[in-house]
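One chain of protein is taken out of this complex; the other chains stay put.
As written, the chains take the letters A, B and C, and residue 1 is the first residue of each chain.
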Amino acid sequence: MLAYALLLSAALFVIGTLGVIVRRNAIIIFLSIELQLNAVNLAFVALSRYTGIEGQLFVFFVMTVAAAEAAVGLAIIISIFRHYKTVNVDRFNLLKW
Amino acid sequence: MTDFIASIPALYEDWVLHALLWLPVAGLFHVMAAAEDRAKHIAFSWSGTVFVLSLGLWWSFDPGGGGFAMQSSTPWIESWGVSYALGLDGISVFMVMLTTLTTPIAILGSFEYIKTRRKAFYALMLLLQTGVVGVFLATDIFLFYVFFELTLIPMYFIVGIWGGERRIYAAVKFFLYTAVGSLLMLVAILYIYFSSGSGSFSYEAFLGADLTMREQLWLFAAFALAFGIKVPIFPLHTWLPDAHVEAPTPGSVILASLLLKMGTYGFLRFLLPFFPGAAQHPTVVAVMLVLGVAGIIYAAWVAAVQPDAKKLVAYTSVAHMGFVVIGVFALTVNGLQGGLVVMISHGISTGALFLLLGMMYERRHTRRIEDFGGIGRVAPFFATAFVITALASIGLPGTSGFIGEFLALIGTFETHAVTAIIAATGVIFAAYYMLPMVQRVLFNKLDKPENRTFADLSRRECVVLGPLVALMIWIGVHPAPFLRRMEPSVQVVLERVEEARTVLFDGASDPGAGLAPRPAGEEE
Amino acid sequence: MLLDYTSSFHYVMALLPEVVLSCWGMVILIMGVVRKDGGGRGQETGWMAVAGLALAAVANGWLYSGVAEDGASAMIAVDRFRLFANWIFILAAALSIVISLAYVTRQKLQAGEYYSLILFATVGMMVMASARDLMVIFLGLELMSIGVYALVGFNRRDRRSAEAGLKYFLLGAFATGFLLFGIALIYGAAGSTNIQMIASAIGAGTTANQLLVPGIALLAIGFGFKVAAVPFHMWTPDVYEGAPTPVTAFMAAAVKAAAFVAFLRVFVVGLEGVYGQWWPILYWLAAITMVVGNVVALAQSNVKRMLAYSSIAHGGYLLVALVAGNDTAVASLLFYLLVYTIMTIAAFAVVVTVGGQSEGNSRIEDYAGLGWRRPVLGVFMTVFLLSLAGFPGTAGFIAKYQLLLGAAEARLWWLSVVLVLTTVVSYWYYLRVAWYMWMKEGDDTAAAIASSADPPFATHAVLVLSAGLIILGGIFPETVLDLAYGSVEGLRLLVAGASQALVP
Partner (left out) sequence: MGFAASVPGPHLPVQEVAQWEPVLPGLIILLPLLGFVVNGVLALRSAARSSAALRSGTEWDPFAGPARPRTHTLPTWVGPGVMFVAFVLALWNFAGMYGAELHDPVVVRYWTWIVTGNLQIDAAIQLDQLSMIMMLVVTGVGFLIHVFSVGYMKDDTGYPRYFAYLNLFVFFMLVLVMGAGYAMMFIGWEGVGLCSYLLIGYWFTDREKSDAGKKAFIVNRIGDLGFLLAMFLLFQAFGTLDFGPVFEGAEGRLAAGGATVTAITLLLMLGAAGKSAQVPLHVWLPDAMAGPTPVSALIHAATMVTAGVYMVARSSVLYALAPTSQAVVAGVGVLTALLAATIALQQHDIKKVLAYSTVSQLGFMFLGAGVGAFTAAIFHLMTHAFFKALLFLGAGAVIHAMHHALHRADSHEDAQDMRNMGGLKDRMRITWVVMWVATLAIAGIWPLAGFFSKDEIIWYTAAWAGAPSNPFGTLYTVYWLVALVTAMLTAFYMTRLMVMTFHGESRVERNARPHLHEAPRVMWVPLAILAVLSVFGGWVNVPEPLAESFLGLFGALPMSEWLHHWLEPVTHDAAAIQTAALGEPAYGAPLVGGGEFAWALASTLAAAVVVLAALRALGGRKYVAAARDTAAPGGLRGILANKWYFDEVFDAGIVRPVLAASRWCWKVVDAVLIDGFVNFVGNFTRLAGWTVSLFQTGQANTYAFVLTLGVLLVLGAAVFL
């Protein structure tokens, strides 16, 4: 049972990872990352069945952190949008090599 | 009062090494604080003072049984077993004195050559002196390493700032080349540190490390690379011509006289005593001898066809140091002593040659041999000094060069006759590279108008060259006082090699044999 | 004072530096809102922040000198390892703030937010250093990261800053995902996120290895990202180059230090029992990081970016200490971080000064002839570079030497050889700055840059202090070295005590 849950979590995580790699829109990338975090949350919840209640507790921490991250992240995205009028990450390559 | 006078010698022995080491640093601060055009005089006075102080070593140094004299040791980084330990023995005493002599001479020789940024220059020269003296005085491996590396920085800047056209290339090449070796040596040092198990970086502790043959060979390779680059041994020498050509005169002088000696000094001080087994391993000996001989012949040949006088002399350094290498790895008293004398002699004569070439450059702003000719007519004193120095460099009997090469060769012949025979052809090739240069510079027709105004030696330049020329002849005529002072220490090195032969090669392994007891009363 | 956690007051005491700094950060934030910037106001706010750091340092010192721990708090360590690390963070933050003072005013940044973000990020680092629980580490890490994300993109008027911020944020969050996943797996394997519980579970052999091993790997990746280990380093050069220079300094020094400290506690303490499982990973990471960091730095013509690669390389050196994992190595990691903090921030201070108004003057050509035109800057920069290169006479040498000592003790000979050879490579690019400063004359642009590169008093003070410390540390390192060694004892001792207390 646990294995299935973990596999599902891993699958979600991989999807998130692929999203980060292939998508160009900063917001979508960010959402893919959120997907990864939620995949982990799923793993925590599944594991907590075997290890104790802390697992479910951690999910709240992660959610809180993710929210904070979202706040800062979106601010940054807005800030760069002001310069480029786009959030397409392959446009942002002033810094390279 | 008489008590006080009677106590002077003991007092002198107590502080002289520290004074030699740190007075240049004091001078450095003085130079930095002084006005730009006073810098050279201040630097000269400080280094001159150090030289005068070091003269006392001639009398107060007691070769004794070949161990360290005037030892002192103060804990420095106790958690690592590092101490500030200085000492002097027959191997280092002349290296120290050579340093204290060469530095003021190089400084004096740079009075006209260095026209810009003089404060910085003289400060770096004094820093360099501290570094070199430290290398020769340190009896703690960590301390040694610090000084060994420390010498790179001032030299890097001296070459890079006051050098010629390709100075940056030369400076960086010099720096990286030597750094590769010394950093690998650092790893080897740590290996011995842990093998010795004494938790100390003192020289004695390292001597006590019990190393298997296999370990010795690896560590030997690391040390030999570090010192071999410094020496430089063929084919690790290509940094040298570049560095020499680009360096300003005083830089070349210090480089040739002192920095190269750090490599061969390392052979005698560390390589043989630490790895006596590897040092007499037939393959190792064969490799080192072949490289030494190759250096002698090859460098002589390459030197002979150089159009640039400074480059020519740079290559001759490689040839000379080849004699040291074969002398050392002959593992005979004569070879080792000969190597030491070659080191001293090369320091004096090549230093003087670089000074002379510097004077040529100051007058004519060229170093190409073909731009000269007939200088002997317009500058007789210059020519005289040049000829004497050149003759000392090619090892004419009666000059210091002969004593060293003769002993090195005879020592090599005792154990490796064929090597010595091939190496001895170096005496022919020495004439082959040096005489044409002497001829093309000093002799031949004075056919270039700009050479007609070539000024003879000034009084200052006479003072610069005088002591060097005198030393070349003194050592050539009466080297015994030098040889007597170094012999006991050389014997100590050889005895260690000898011991290892019985332990490693005759199968009689005694694990406790290598552990030298720590000398009592190290703390002062 | 003895902390036995019988009263909740003890918990506050155990977290005193963090508490002090958090409160102070809020005060600064409020100051920034209440007071309008302009004139010397921003600078005052900055000095206020420094004062807060000083208070935190006092609190830290109090913990260091007089406090013993009895029993374990499970999540927060009161050991000298943490406290020593705290000093590094405080020092890094303080130095970064001081070199920011003129910068913030010049670039018209909001001082209140800026300084308070630094303070909050510092709190995050402190939490990471003190954490004895993976979850706390995660929280500390995020607290630090979020603050730094904002700081990197702080100069909103600058495209590069914004771009750096975005990259850092996206990739940072991405890497955090891996870290978190690793935490989850280890939690599943060991049944706890507490480092001591994990250690004892591993010791007892009751872990699920099919979860543990990938968990360790993912954890290594997560930390690897923060310490900029190759191949998780891709963000580093861009972010370091784009971020406001004082922030780059802060990141290079403090963020890296925090990540390493947590990394070390998790792996060397928590996962000690499965050393065989993780050392090869870190071994190769260390080797590749050293090589890539140093080699790519050769190709850089921008000093700031070069220092970024150099920072990657230093991360590689520090990874060697992690691989070695013995007491000497742990001490050397702390000592190295301390020294690295000083020298890298000081070097960035010079970059800030030379960078000028537009912050664009960080091409290496801009440094041509700087040494002769601005001898003070030149000499100090040379000292910092030599120290970064690990040259004798500087603290950088002592630090690198200790690192090697640790590696040698662990008999990591090949890694040591890689370390020294890549060090040789690094000489080239450090010396290149020196040769531009001293051996090239420089054109008019360089002359103009040099004439405007007049460090303000505060920066000057940082330079003098740093150079002094670096040279002093190179000659008389004993005191600080002993502190570093002392910090290790704490780390090991408490582990033993705690696992007894915790294992039922």
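Just so we're on the same page, a residue touches a chain if its C-beta (ideal position, glycine included) is under 8 Å from a C-beta of that chain, and two chains touch if they have at least 3 such contacts.
A quick note: this is a predicted structure, and the numbers were derived from the prediction, not measured.
Engineer: Using the touch definition from the header, name the shown chains in contact with the chain that isn't displayed.
Structural biologist: So, taking every chain into account, the missing one touches A, B, C.
Engineer: Which of C:67, C:217 or C:471 touches the chain that is not shown?
Structural biologist: C:217
Engineer: Check the options B:211, B:353 or B:431 and report the residue that touches the missing chain.
Structural biologist: Of the listed residues, the one touching the omitted chain is B:431.
Engineer: From the list C:14, C:53, C:170 or C:469, pick the residue that touches the absent chain.
Structural biologist: C:170
Engineer: In the whole complex, what residues of chain C lie against the chain that is missing from view?
Structural biologist: Against the missing chain, chain C presents residues 166-167, 170-171, 174-175, 178, 213-214, 216-218, 220-221, 224-225, 230-232, 234-235, 237-238, 277-278, 280-281, 284-285, 292, 295-300, 425, 428.
Engineer: For chain A, which positions touch the chain that isn't shown here?
Structural biologist: Against the left-out chain, chain A lists 17, 20-24, 29, 89-90, 92-97.
Engineer: Extract the touching residues of chain B with respect to the undisplayed chain.
Structural biologist: Residues of chain B in contact with the hidden chain: 9-10, 12-13, 59-60, 62-64, 69-70, 173, 176-177, 235, 237-239, 298, 301-302, 304-306, 333-334, 337-338, 374, 376-381, 384, 391, 396-398, 402-403, 406-407, 409-410, 413-414, 417, 420-421, 424-425, 427-428, 430-432, 435-436, 439, 442-446, 452-456, 477-481, 483-485, 487, 490-491.
One rule holds for everything that comes next: only the chains that are shown with their structure count from here on.
Engineer: Chain contact graph: line, ring, star, complete or other?
Structural biologist: Contact map by chain: line.
Engineer: From the C-alpha centre of chain B to that of chain C, how far is it in Å?
Structural biologist: 43
Engineer: Let me have the rounded angstrom distance from the C-alpha centre of chain A over to the C-alpha centre of chain B, please.
Structural biologist: 64
Engineer: Which residues of chain C are in contact with two or more other chains?
Structural biologist: In chain C, nothing touches at least two other chains.
Engineer: Touching two or more other chains, which residues of chain B qualify?
Structural biologist: In chain B, nothing touches at least two other chains.
Engineer: So in the complex, which bits of chain A are touching chain C?
Structural biologist: It comes out as residues 2, 6, 9, 13, 16-17, 20, 26, 29-30, 33, 36-37, 39-40, 43-44, 47, 50-52, 54-55, 58, 61-62, 65, 68-69, 72-73, 75-77, 79-80, 82-84, 89, 92-97.
Engineer: In their complex, what parts of chain C are in touch with chain A?
Structural biologist: Residue positions touching the partner: 135, 138-139, 142, 146, 149-150, 153, 156, 159-160, 162-167, 169-170, 173-174, 176-177, 180-181, 183-185, 187-188, 191-193, 237-239, 241-242, 299.
Engineer: Can you check the complex and tell me which residues of chain C touch chain B?
Structural biologist: That would be residues 372, 386, 391-393, 397-398, 401-402, 404-405, 408-409, 411, 413, 416-417, 420-421, 423-424, 427-428, 431-432, 434-435, 438-440, 477-478, 481-482, 485 of chain C.
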